[in-house]
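Here the structure is laid out as structure tokens; the discussion comes afterwards.
A protein chain is absent from this complex, but the other protein chains hold their places.
Then we have chain A:
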Amino acid sequence: MDDVERAFREAHGPAVATLTRLFGDLGLAEDAVQDAFVTAVDRWPRDGVPDNPAGWIVRTARNRAVDVVRRDRRGRELTEKLASDPLRAGSPADEQTSEPLRDDQLRLVFTCCHPALRVEHQVALTLRLVAGLSPAEVASAFLVSEETMAKRLVRAKYKIKAARIPYRVPDDTELPGRLRAVLTVLYLVYNAGADVGARGELRAEAIRLTRLLVTLMPDEPEVAGLLALMLLNEARRPAHGEADVVLLKDQDRSLWDRVLIVEGQELVLGALRRRRPGPYQLQAAIQALHCAARRYEDTDWASIVRFYDRLISVMPTPVVALNRAVAVAETDGPGDGLLLLDELAGELGGYHPWHAARGSMLKRLGRRPEAAAAYARAAELARTEPTARFLRAQSERLERDAEG
């Protein structure tokens, strides 16, 4: 990404946010910012990138939007309102750090992630408007055609406008639920980027947006918890291997990014001190404990199980129960782990990690033919070929050992 592109991406969210507040129209704001970018593409390479690209974009887009609205009957009214806008008097440097701008960005995030929009539309809008990805980039990130993504964005923006989805940060009573929706969108974006190597840029965007949210909502520990969770996962990616199948146990821990780990661990500790634990903080705490172990054998499984006990009380999903069973196998032995796993057969029978976990425990219990069968079933259910190949190899090795 070159300087201009990076500047665009960083300026997009703040600019659309400010323009939406001033003009009360998301579509107009987006078009005006787009026009400002077109002007910038023409001028910046010639005159150089301005000191405050975001401020420049906001000013240019605002002038553009004023021109547009002057042409219709609401023009006069709006122009008067703008004249009294405090932002207008401020210097460009003030604009970027001023309180109204921070609030605008939060409003934009909450509008894009409003629960009245379907989740895939929330994700698309957030990437387009807040993260500033082009419609083509958003489309390729989710492996849909540009046309499909364009339709999705148009529909979502139509609903915001027609149904008057408010441009506002929810009040205290609504905030917990609404914030959860925002965090879900950000984590979906991160995980979409974790699936396939080619979409790695989505992880960077998710981290950038979550960092932004941490600065906008410093008193919400779940936001810090989500950022920590992403950073701790990100830190270990270099050790995942090309095919993304190297188990935690076998990873070369010298490849882990210590800087990200330290930042993630500090975020978790700071968040947990607020004594309002939630799913993201607890998941991050578990990952922080994994990251704290210099060798796999040094892992503090007892503490990890304790955090899983707390996690399952606030997030009682079968996948959390599966991960807890894996941790229990380390403290109480594979027999206990297997018993817990088998309780989940009904819910997770179609989920390849469940079969793989069973395979691992059966193998440790010396039940090799059963272990081989479990790995084979996991391989059949795996979503990607490298994972399937890895699991098939496990199964075949066990079969050979059983014969020999």
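In this text, a contact is a pair of C-beta atoms (placed from the backbone, for glycine too) under 8 Å apart; a residue touches a chain by one contact, two chains touch by 3 or more; residues count from 1.
Please note the rule applied: contacts and distances are computed from a predicted model.
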Answering from "YCII-related domain-containing protein", "Lactate utilization protein B", "Cytochrome c-type biogenesis protein" or "Glycosyltransferase family 1 protein": the UniProt protein name of the missing subunit is "YCII-related domain-containing protein"
By the document's definition of touch, the residue of A:Arg46, A:Arg71 or A:Arg164 touching the omitted chain is A:Arg164
Logged for chain A, residues touching the omitted partner chain are 114, 116, 162-166, 168, 170, 174
